[in-house]
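Removed from the display is one protein chain of the complex; every other protein chain stays in position.
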Amino acid sequence: MNKIKTIEQALDYIKDGMTIAVGGFLAVGTPDKLIDAVIAKGVKDITLICNDSGFPDRGVGKWVVNKNVKRVIVSHIGTNPETGRQMNEKELEVELVPQGTLAERVRAAGAGLGGILTPTGIGTVVEEGKQKLNVDGKEYLLELPLKADVALIKGSIVDKKGNIYYSKATRNFNPIMATSADVVIVEAEKLVEVGEIDPTDVMTPSIFVDVIVQ
Amino acid sequence: MNKIKTIEQALDYIKDGMTIAVGGFLAVGTPDKLIDAVIAKGVKDITLICNDSGFPDRGVGKWVVNKNVKRVIVSHIGTNPETGRQMNEKELEVELVPQGTLAERVRAAGAGLGGILTPTGIGTVVEEGKQKLNVDGKEYLLELPLKADVALIKGSIVDKKGNIYYSKATRNFNPIMATSADVVIVEAEKLVEVGEIDPTDVMTPSIFVDVIVQ
Amino acid sequence: MIQDKDRKREVIVKRIANELKDGELVNLGIGMPTLVANYIPEGIDILLHSENGFVGLGPSPKLGEEDKDIVNAGSQPATHVEGAAFFDSAMSFTIIRGGHLDVTVLGALQVDQEGNLANWMIPGKMVPGMGGAMDLVVGAKKVIVAMEHTAKGETKILKKCSLPLTAAGQVDMIVTEMGVMKVTPKGLVLTELAPETTVEEVIAATEAELIIPEDLIPMNV
Partner (left out) sequence: MIQDKDRKREVIVKRIANELKDGELVNLGIGMPTLVANYIPEGIDILLHSENGFVGLGPSPKLGEEDKDIVNAGSQPATHVEGAAFFDSAMSFTIIRGGHLDVTVLGALQVDQEGNLANWMIPGKMVPGMGGAMDLVVGAKKVIVAMEHTAKGETKILKKCSLPLTAAGQVDMIVTEMGVMKVTPKGLVLTELAPETTVEEVIAATEAELIIPEDLIPMNV
């Protein structure tokens, strides 16, 4: 099973209208080459799951500027004024999710959970339309899994089998997104032979990874 | 803040009747010195949260043999016949929890979640007394958090601030248990200076750890 | 009908080994399922999952070469293959429950024609606990039961399990020394017949209603 592909081959997995989960936090730990390739291919109507909508010229923010997305599910759009503008003009749907809830919803999808109960959002607009449950006298929101068709991940060190190591603060949402999608494509900053990453230090096991690009 | 204590000092945190979460999987990755010290102190009526009840002469199984526990919440007791005998004689309460559900319940306690929805146990005795929720046409059990008073953890490499690295298969339940208790005591196989564990390789951040013993 | 105990086992685990596909992630339960690893066909590269926290379980270590930090889910000394990855129990069951495990192979006390499985306790007798079995059976993409067709002369393949269930309706395939059975919406189908075995013998040893298809073939061993 050779998972190493060209970026062009990897793009075959990405179709108009798909839900795509992208790793990274304000464009740090984001797979930039894959982001650019999706723009070059002109993919349309993406539903984006990401921590934030990046910057107009960095990270997934470029997709917003280039109109590749029809909907974003993120915790923050403040660093990309174009997201706010398109939202106000009704050109783009924006679902704002508290960051910790976002992490748990994506993780739940990856872990086969039907949802999680969080106190976050109680008493705010976040609770609108959601089921509330009382556990031990405390109120919680039932938050549902967020599954993706494809996840685009950035790995600092990736071996040829697909094991991933994330350096320092580039980890953020990457390992969670990698569990949540039918197809996982990792952009390797450094590609190494199998065995070069100590098995104890692997952060995303190879079994989650379908495609490796460089 | 000096977290390094003698085992005797660490035992001050452990009282009769407490709920104690212990890392390890069939006695691998279990803090053996702490296990023995609890027996020597003669702590009584412990509610034990652990993957399993170990072996009669290894791991938390010794607590069962020595009658330190009044109740165990575990996924497996098959390797410790004494657990089964005490259960049948009604000397010991045994709550059997599916292993994945156990991991999620302990994690939920550590992560401030009110519970999680799992498909595991549907159609079995595990669902008795539990709320069932239907999400997207599929049935799930609502499983509640399992919080502990004290967690006893085994770390392969621990720095003096309390950052922990677990070698190979010794990790298992240790990092999850470390999030779930009011007081976390780690038994260090190897104690190193702060800075000797690469911050990217830390598996349990120091902030979870209250006491370090050797 | 195969009578020899070792030959029974060999037929069962060999057939299951032939079911595995290149690149699959597989969890082998304690006991007979473990033996499947010895029969993986050449050219088929599978990765073994160990509930206690890794993928890439290797063969047993040589005496004297054990690493105390590497054990399998049964706490036996183990090794890992190149490209393995260790993780915590939450990730281990994220893999299992989240649908990332291709195949789980486990033993059974009873299975029935609706795909129900009982393998974790006998009330009043043996209560080892479910361990990871309930998650494995619910989460794995394919659930294969590996067992002898009968125990002490009694069938283990029933119309309806009488023991407490491990999971309801999750079994895909049952492999015994008498043949291969698949759980389908229409019922339990005998798809393959073991060597030296007749359909009549299988039916006689089975309480469940067995559908015998026209394209019944010899067991792939």
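Each chain carries a letter (A, B and C) given by its place in the written order, and its residues are counted from 1.
Please note the rule applied: a residue touches a chain if its C-beta (ideal position, glycine included) is under 8 Å from a C-beta of that chain, and two chains touch if they have at least 3 such contacts.
Remember, predicted model here, so these are calculated numbers, not experimental data.
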{"item": "Contact list for the unshown chain, restricted to visible chains", "value": "A, B"}
{"item": "Touching residue (missing chain; options B:Ile4, B:Ile39, B:Val135 or B:Val202)", "value": "B:Val202"}
{"item": "Candidates A:Ile7, A:Ala27, A:Val43 or A:Ala109 - the one touching the absent chain", "value": "A:Ala27"}
{"item": "Sole residue of B:Val28, B:Ile77, B:Leu96 or B:Ala111 that reaches the chain not shown, by the stated touch rule", "value": "B:Ala111"}
{"item": "Contacting the left-out chain in the complete assembly, out of A:Val64, A:Ile77 or A:Val211", "value": "A:Ile77"}
{"item": "Footprint left on chain B by the chain that the document does not show", "value": "1, 107, 109-113, 159, 161, 163, 179, 194-195, 199-200, 202, 205-208"}
{"item": "Chain not shown, touching residues in chain A", "value": "25-28, 51-52, 74-79, 84, 87, 94, 96, 98-104, 107, 118-126, 156, 166-176, 203"}
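Definition applied: only the chains that are shown with their structure count from here on.
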{"item": "Chain located farthest away, centre of chain C as origin (C-alpha)", "value": "A"}
{"item": "Of all residues in chain B, the ones touching two or more other chains", "value": "104, 118-119, 166-168, 171"}
{"item": "Overlap residues in chain C, where contacts from two or more other chains coincide", "value": "54, 80, 86-87, 90, 93, 96-97, 138-139"}
